[in-house]
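Have a look at the structure that comes next, please.
In this view, the complex is presented without one of its protein chains, the others remaining in place.
Think of it as A and B in the order they're written, each chain with its own count starting at 1.
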Amino acid sequence: MIALFYIAAIIAVIATVAVILQTNIVHGLLYLILSLLAVAVIFYVLGAPFAAVLEAIVYAGAIMVLFLFVIMMLNLGQHTRDQERSWLTPRGWIVPSLLAAVLLGQLVNVMSQIDHELIPAQIGVMEVSALLFGPYVLAVELASILLLAGLVAAYHLAKTK
Amino acid sequence: MIKLIVDTLLSQVRTLWLVFLKLFKKKDTVEYPDQQPYMFPRWRGRIILSRDPDGEERCVACNLCAVACPVDCIALQKGEMEDGRWYPEFFRINFSRCIMCGFCEEACPTNAIQLTPDFEMAEYIRQDMVWEKEDLLINGTGKYHDYNFYRVAGKQIEGKDKGEALNEAAPVDVRSLLP
Partner (left out) sequence: MSLEIGSFLSIGLILGVVIITAALLITVERRLLGFWQERLGPNRVGWFGSLQVVADMIKIFTKEDWVPPFADKFSFVIAPGIIMTVVLLSFAVIPFAPNIGVIDSNIGVLFILAMASLGAYSVMLGGLSSDNKYALLGSLRAAAQMVSYEVFMGISLLGVVALTGSFNMREIVESQADGWYIIPQFIGFVIFLIAGVAESHRLPFDIPEAEQEICAGYHTEYSGMKFGMFFVAEYIGLVLISSLITVLFFGGWLGPEFLPPILWFSIKAFAFIAFFILMRAAVPRPRYDQLMSYGWLFLLPLSLVNLLITGVIILSMQ
């Protein structure tokens, strides 16, 4: 299991870096999907199968499909690739990556102070839903109201006069 | 609204059921090589050249079929026998062009060229689709059994002078004053 975790983690990191460096946008998206799936595997290894599957269904399966859908509508060709490449000059990435490195340092520092068992007990669907509709029911309701508002707005935009 | 939904649903179910019942119906397929389909006598298939009841070639090389052919797939060359008959020296049909329209048969004044109910003419080599007179000519009269062109036509050949054909009036004496 622990080996599985490290393999998935390495894949996730490499895929995410590839998303940034990729100039072909479809390939970039593919790497993003790969990274999401790797994260789903990590969730599974960490004992959260429900979260893992939802990651695959919602993020990899639905949201990314919509991304791809939009990309299909845009007419992307060689010129966007050149544009992407021109943005990848050192002047563009040095400062953000320095800042990110600082954040990473902090994260590693914090992580090294917690000594946790890496593999906790499995948390099934039952437990997750009991928590969601028990102590956190207010948050769930608020989130659903937010989604409803989004739905109504989308309906309004799409409605033909 | 409810009625519409129920009707639509029922109509789909009915469609499925009726199509399912076809499983037990007699099939329309004719299993061709094992089971020969009935070919109608006037089917327009492979072309032949026929002979008259006396066993002579009917074709008189008049070229009418070649002219009538919409895809120009007939080629022939006129020849003449000692007795005055005309005949095709060669007669060539390119079946890879022929569209089996039957115009040649309609144009032919002698019933020589005829279409037959045979459609099995596939070849592996395209050149084999060009048929010469030896391939086309049959030893029979085809669909019209007792028609003989030279017996009814006014053309003069050895053994049959002008005016001697069937139903033919004697030739007009152009030197007489009578009509």
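Assume a residue touches a chain if its C-beta (ideal position, glycine included) is under 8 Å from a C-beta of that chain, and two chains touch if they have at least 3 such contacts.
For clarity, every value in this text was computed on a predicted model and none was experimentally measured.
Contact with the omitted chain, checked across A:M1, A:L21, A:V65 or A:A139, is made by A:V65. Mapped onto chain A, the footprint of the missing chain covers residues 24, 26-27, 30, 33, 49-50, 52-54, 56-57, 60-62, 64-66, 68-69, 71-73, 124-125.
Not every partner is drawn; the one left out touches chain B at residues 5, 12, 15-16, 18-20, 22-23, 25-29, 31.
Just so it is clear, only the chains that are shown with their structure count from here on.
Our note on geometry: chain A versus chain B, Cα centroid distance of 75 Å, whole angstroms.
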